[in-house]
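Missing here: one protein chain of the complex. Every other protein chain is in place.
Just so it is clear, A and B label the chains in written order, and each chain counts residues from 1 on its own.
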Amino acid sequence: MNYADSFAISAIGMNIERARVDVAALNLANANTVQGAGGQSYQPLRVIAQVRDDARFGTMVGRGLDSAGSMAQLTPSMQVVATQGASRMVYEPSHPLANAQGFVAYAAVDPATEMVSMMSATRAYEANVSAMNTARTLALRALDIGSGA
Amino acid sequence: MTAFLPVEALSSLSQQAQAMVSATNAQTSQGVSPAGNDAATSLSSSLTNDGFAQMVSQGLSKVNGQLIGSQVDLQKLAMGDAQNLHQIMINLEESRLSFQLMMQVRSRLLEAYQDVMKMPV
Partner (left out) sequence: MTEGIEAATSAALTLALDAASLRQQAIAANIANANVNGYVPQRVSFEAQLEDARQSMAHIGRLDPVSLGQVQPRLEPAVGRFGSSSLVQLDMEAAEMARNAVHYQALVKGLSRHFSILSMAAGDGRK
């Protein structure tokens, strides 16, 4: 297959993992924000990476390696969406923004979840980098065909 | 030096080979005794004449086709349409080797011809 396709695939994978890390960092930064008087609190973001519609590996292999550009169909598409969970309520009656029952509404960010997703995104990013390096090594080795003499 | 050198080399080799074969054919047909097997010898000699010349020119056109195919592959690589890098390299190496083989065959044929021509009659 076209060596340019393999680099594009790894690049899209790296992009998605970096977006995951960025989103986790953003969630962590907003972890202790409080629901203001207007009622809007921070909703944690999630990266949703979905397979494209017609990306079935079996049919693509059946069409053969010459189907140009079909490798690009296998890369996922990415969306960043806000979750809809309820806020985290903490009992702090002396807080200036406490409601009538004395509860303060914090953003529903779980630091442990964000750290875990950041670590797994880092590992996936490294795996994508290693895939790209391997693809480059293979292509350079293919250029050595016939120069053994 | 024109760029048609490989192609012209191929066609001149084909003409040389055909000249060689027709020269030896003329000698053998002169040496055959007129009594008896004229038809048979002329038939067999015409068969070998066509067979050898055909074989040589078929080989030459095959090598030429391989070389042109590799050139077109390289042009596609330059334009960014490369589909299969290893396939391009393999075809390039195959065409180079068959070209080398053809040059060796040509040298041997010419050597053999010159050896035959040097023989005192």
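Definition applied: a contact is a pair of C-beta atoms (placed from the backbone, for glycine too) under 8 Å apart; a residue touches a chain by one contact, two chains touch by 3 or more.
Computed from a prediction, not measured in an experiment: that's the story for all the values here.
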**chain B, residues in touch with the chain not shown (by the definition above)** = 1-7, 9, 67-68, 71-72, 74-82, 85, 88-89, 92-93, 95-96, 99-100, 103-104, 106-107
**Message:** Tell me which stretches of chain A touch the chain missing from the display.
**Reply:** 3-4, 7-8, 10-11, 14-15, 18, 132-133, 136, 139-140, 143, 146-147
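Throughout what follows, only the chains that are shown with their structure count from here on.
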**Item:** Centre distance in Å when chain A and chain B are each reduced to the mean of their C-alpha atoms
**Value:** 62
**Of all residues in chain B, those that touch chain A in their complex** = 82-86, 89-90, 92-93, 96
**Message:** For the complex, give me every residue of chain A touching chain B.
**Reply:** 1-4, 65-66, 68, 139, 142-143, 145-146
